[in-house]
Each structure stands twice: as structure tokens, then as C-alpha cells.
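Missing here: one protein chain of the complex. Every other protein chain is in place.
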Amino acid sequence: MNRPELQAMGERERERQQSYRCRLLCCASTPCLSSGATAVIEALKQFVKEQELDADVLVTATGCMGPCSRGPLVTVQTRDLEDVVYEHVTPELARDIALAHAAPEPRALERNLLAADSPFFAKQKKVVLSNSGLIDPERLECYVARGGYGALANALREMTPVEVCEAITRSGLRGRGGAGYPTGLKWDLVRKAPGTRKFVIANGDEGDPGAYMDRTLMESDPHRVLEGMAIAGYAVGAEQGYIYVRGEYPIAAKRLENAIRMAERRGLLGGRVLDSSFSFRIDIRIGAGAFVCGEETALMASVMGRRGQPSPRPPYPAQSGLWGMPTLINNVETFGNIAPIIDNGAEWYAAIGTDKSKGTKIFALAGTVATTGLIEVPMGISLREIIFDIGGGIPNGRAFKAAQTGGPSGGCIPAEHLDTPVDYDSLRRLGSIMGSGGLVVMDDTSCMPDVAKFFMEFCMDESCGKCVPCRVGTVQLHRLLEHITNGSATPRDMETLEELCVMMQETSLCGLGQSAPNPLLSTLRYFREEYQAHILERTCPAGKCTMDHVPPLEQGAELQRRSRSTTSDSEVS
Amino acid sequence: MTQLVTGKKTRFATAWLGGCSGCHMSLLDLDERLIELFQAADLLYSPIADIKEFPRQVDVTLVEGAVANVDHLELARQIRERSHIVVSFGDCAVTGNVTSLRNRLEVDDLLSMVYREGPGREPRGREGDGILPALIPRVLPLHQVIAVDAFIPGCPPDPDTIWEAVSALLHGAPVRLKQEMRYFG
Partner (left out) sequence: MSVVTLHINDELVSARSDQKLLEVIREQGIDIPTLCHLEGVSDLGGCRLCLVEVQGSSKLLAACVTPVQEGMSVYTHSERLVRYRRMILELLLSERTHTCAVCVTNGHCELQYEAAELGVDHVRYEYLAPQLHLDASHARFTLDHNRCILCQRCVRVCDEVEGAHTLDIMGRGANGRVITGLNRPWGECVSCTSCGKCVQVCPTGALFFKGSSVGEMEKRHAFLSWILNGRERKEWQW
């Protein structure tokens, strides 16, 4: 396929879509599927068949639309009517929706409507997710109809690899995996690295609790990721790419595999891409359930079939990565930004966001917030806008307590910092990180030492065990937090805890261990009085912890008290 | 801790928690240095002397053994309250050592294995009642129960090591053991 053929393909698909009077788009991403989207899609298809509306009504299974806690979601595009979104759709409701919209005089239902102008949608800016929820991820034509692979065609025809790297650098894009390393700089390092064979890897081993940005992108718009990777391959001089998908994401893997096959069949990937001299193959590697494989050196070990554990850097992957060759490794979401940058220009992209954090960021909004789901916002938006406008605030009349960003490597941000702009550097100053995009909202029933314990347990379970500070340090920190939350801690435990946190940050081999104490340290920073209440007064202010143990020295009295109560029990019986 | 300097004798005690008494045997192995020790110190409490109550205002207490039962807890509390300097004396006090090898077992399973199902005559009634002090769930090194000021490792500590530490303490100096005296085991 060449460029005119690509354009023709898009034109044909657009015409096809416009020929329908009404298009019913049903979200078929994991959250909606788990709340019953399959039955909804079936009901709609059944309806169309029964009513013989095949030529007028199109039912499409799409990717994610955003407000996941309100799923299953159905968007209806009707000629001469505004687009509307329905929430909590059941098969029965689906038939009613179809009946109303496919009628000769179409109208929208009054029930289960999600207002299009609601702050949930109005405050978002969709760049990476611009196709998500609007296209069928299993059909290449749908992607091409929305301009897909145009950026790749453009780059191959009009730009040199140097120019592509420059464009990415000018856009100000930073790595979306969490660390925020400038993407253009990384591409240029790999481009300049000596070596005849180079590799591109997309990191889709998303693992933060409650986070599903990468999964959604891979499920909803797989070609977007592939196109970004192919452009990267062209820019750095690689002919082989790997996309590393977390083992728990079977739908994402299936859709990616399908997308790769489609793209290869049409000459958009594989040998001589778009009739140019550039070849690029992409293979999928499936993870086996280790969080640490999201760390780049561990991920590469896993791709090579070795035990997934990190190795010390330097050398960095850009110098010596897969099988010792220069390797570019970016997050899936980072690759999702590439095509829009090439399409619209670096300057357009750089105009979005803040001075040092450009563009948009996808967040998985979770926890105690009225609407949870997947959102894409411009960098620099305040946490307050995300939680109270987009998310609709805290339900059940409770008060906001903290927002956790960055998962087990991040931290908790308290109410007094709600107006902080969300960007890489502001969050870091608050003792948290942007991370890959997990955002967990907590109300005043959350106990902060308990929250810290949750994340420490996660890190303890996921530590690979290669280096001592992380392997044993996470276990010891978890023990100390257990003592604090069950009432057996002493003031001395606090000193041990804080010293160990700093030691782990400075001595651990990889990012997992270095950042594992972050949730603990950030809750200590903002909620120290809660820790002190647990230790000095032996009470849990949030009322969450059982506090049914005693410090070691008081065990004697406790044992006696217990044995007295059991003796008196047995006497009664 | 300026007793020696002012000519007053150091008020000295040793205690025995969960251990084999080997550390006390090694203390007795100080041989003629014992004379020097007791010229500088009065022994106020020790398993080698029949004194029932832990005295008040002790300058230095050496504690052998790990904390394994409720009696140990009580004695440890008294020792800390009534001693100026508390020293973990030997590996059991310092690390839990052999005494703590039972930590992988539940107390009840342990009692069953050793007493209820073990060899010998079956004990009458509930063995804990008023006779044996109740075992605490996990054997702990002394410093995890009370604050400890100095540590003498070794199983048992060598008499030279003990003397190095004790003579420093008698002079009011901090315990700084040479490397070869710092070995566990």
C-alpha cells in the first residue's frame, strides 16, 4: 500500500459510516465488558436484525469512553441529532435506545443520559484517546478513516529521522511511564548510538494498583500505539519492535495481535512499509505477572527470555539494551502521543500544558469519587478540577482527605495542596510523582498508616529479591507498619522506620526499591499526627485499624488478661 | 558512672533470662580477674547469689538470655527501671540465639510437642497454671523489649571479651569491643 491508497481507504470508510442514519457505539473495554456490555451489544445487533435495519443502523463495539463506573456505556450518533451518551445500559434499555434513535423521527431518550456538556467531558482534552470510544479497535479501516497511519506516511515521505527526533524534542513530550525523561532526547540518543541493529520496545506492563491507562489505549486504539512505534523505529533506525503486554491483559494482547496482522497485510508494517525502503516488524511479548518487569532493564531481560529482574544502570538501554544492542524503550502512552505530534506539529503540542510538562496526561481516576474512570487532561490542570469537576467530588457527604498519585512509587497529596497544578515537577515537589497515571481519591475514612501499609505490602510482594535493601527492607517496613496499625509499635519503631526508608531510597538497585518508601514518607510528611496517635495514644483516628495488640513489654499483662478471660469463660461453661 | 573515680564501689548485678547459663559460666571463667571485679563492684543480684528481689539503684546490669516468658518480661522491666546501664550479655540476649529457634512454632504446638505428646510422664492438669510462667508468642532479644545500652555478643562471650566490656563499664567508659571480640556465635 502507498500513500494515495491509504487515503482512499480512509475515504471509503468515511463514506460507509456516513451512509448510516444512526450509529450505535458500545464500549467494549474491560470495565464495560465486566459490567455486561457483551449482552448489550448482542441485544442491539439482534434488534437491527429483527427490524431489518442493516442498511440504516450500524452497531459498533468500540473502545473506552471514560466514565467507567457508569458502564456499560453507549454513544449514539444520529443524523440531524446531537451525539448522546447513555450510562448503565441494560439489554432492555439498549432496545429502547435503538428504537428511539432509529425511528423515522429520531429522538433521544430521557433516561440514563450522560450530558455531553457535563464537566466530566468538558474539562478533558483528548489527544492520545482522540479515537478511543469512537472507532472499532478491531478494524484497521476505522483507524485509517480518522487519519490513522497518516503521520507514519508523512514521516517516511517528508521527514528525515533527524527531523522526526527534532520534532519530538520540540514538542516537549516527556516519558509517560512516570519518570518523565524527555522523549526526543532519548530517541536522539538511540539514533546516535553506534550499532547496525537496534530495537524499539513499547512498555505495556502497567501494574500500579487501580491504574489502567495503557490497557485502555491498547484495547481501544491499538493502531495508535503501533504507528507511534513505527515512527520511532524510523527515527532511531530500528527494524524490530516489541510490545510488552502485561499477562493480565488478554483483550489488549488479542487486539494488538489482530492489529499487527491487519497492518502487516496492508503493508503498513512489516517489509517496505508504505512502499518505502523502511521495514519494521512488531512482535508481542506477554508478561508473566511480575510488577518489576515494568522496570526497563527487567522488562528487557524478560523479552530476552531471562528471569525478569533489573540490572544496574549504566549501561542504559540506549547504549546497550536487548542482546546488547541500542534499544529505545518508551511507555505505550508515550507512543500514543507520537502520531498527533507529527500530524499537528510540535508547536501545536507544545502549546498544550505547562512550561515544563507539555501535552496531556491520561489518569485512571479511582477511589472514593462520584465518577471513576479514565480521563485525559491537559498538564497543569489542578487536582481540585480533576476530583471535584471531572470526578464529581466525594460521594456520601464525606470529606476529601488525600489523593494518591503514582501508585506504589508515588505519594499522597492532602487537601491543602488540591490547587497544585498537575505536572511532573509540582507533584515531585509535593513528595509524590506523576507516575504512569493512577489517581486514587481517599475520603476521611481512610487511615494513612493503613494506606502506607497497603502500598508497602504491594512492594514487598513485587520485590524481585535481587538486592538486599528492597528484598528485606520492604518486609521490615511492612512489619513496622503492621505494628503501628495493630497497636504494638513503640516510639523507637518510628526512628527505625524513617531511617530504613531513606536507606532503601539510596541503596536499592532499581526504581522499585528506591521508590517503595515514597507512599510511606509522603503520608508521614502530611499526616504524622496520625502515626503518633497510633503509637502514643494507641488509637486509630480514622477508626480503621483494629489496634488489638500491645507493645512487647506489655505482653505479660495482656496474656494474663486473656488467660483470665478464657478461664472465666470455661468456668461459666 | 563515676563510682570508681569517687572511690565508691559500682553497684553491679547480673540476671538470667531465657538462656543456658553458659554466659554466667564464662563470667566465672574470669578467674583471678573476679577478685579485681569485686574490689571495684558490689554484686547486688545474680543467679549465682540467692537474692529474691531485683534491687534498686543498680549501676550496671549484665543480662543473659532472651525474653521468652512473662516472668522475663517482668524482670526485664524491673531491670530497666532500676539500672543505670543495661548490657545484653551473650548471643541469646543480643540475638535470641538458640532460645529463639522455637519462633517458627506456635506456642501451643510447642507445648504439645514437648509436654503433652513428648516422652516421659504426662503432666497433670494444665501445665501453665500457676507453675510455669506463660510463654510469650515469640522469643525476643532483650533490646526489642527494653532499651539496652551495650552489647556483648558471643555464645558464650569469651572471658577476655567479658573483661574488656566489664572493665570499661567499671571505669565509666563506653563498651568498644575489638573486632575479634564482636563475633556472634
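To keep things simple, chains are lettered A and B as they appear, and every chain counts its residues starting from 1.
Operating definition for what follows: contacts are C-beta pairs under 8 Å (C-beta built on N, C-alpha and C of every residue); 3 or more make two chains touch, one makes a residue touch a chain.
Note that the structure is a prediction, hence the values are computed from the model and not measured.
*Asks:* Of the residues A:Pro312, A:Pro395 or A:Gly543, I need the one that contacts the missing chain.
*Replies:* A:Pro312
*Asks:* So one chain is hidden, and I want to know which residue out of A:Ala55, A:Leu81, A:Leu99 or A:Met503 touches that hidden chain in the complete assembly.
*Replies:* Touches the omitted chain: A:Met503.
*Asks:* So that we can see where the missing chain sits, which residues of chain B does it touch?
*Replies:* 88, 91, 94-98, 100-101, 103-104, 138, 141, 143-144, 148, 151, 153, 155, 177, 179-180, 182-185
*Asks:* To test your reading of the contact rule: which positions on chain A touch the chain that is missing from view?
*Replies:* So the residues of chain A touching the missing chain come out as 290, 292, 307, 309, 311-312, 314, 460-469, 471-476, 479, 496, 499-500, 503, 506-509.
Assume only the chains that are shown with their structure count from here on.
*Asks:* For a test of understanding, state which residues of chain A touch chain B in their complex under the given definition.
*Replies:* 492, 552-553, 555-556, 559-560, 563
*Asks:* Report the residues of chain B in contact with chain A in the complex, numbered from low to high.
*Replies:* 67, 70, 73-74, 76-77, 128, 134, 136-137, 140, 144-147
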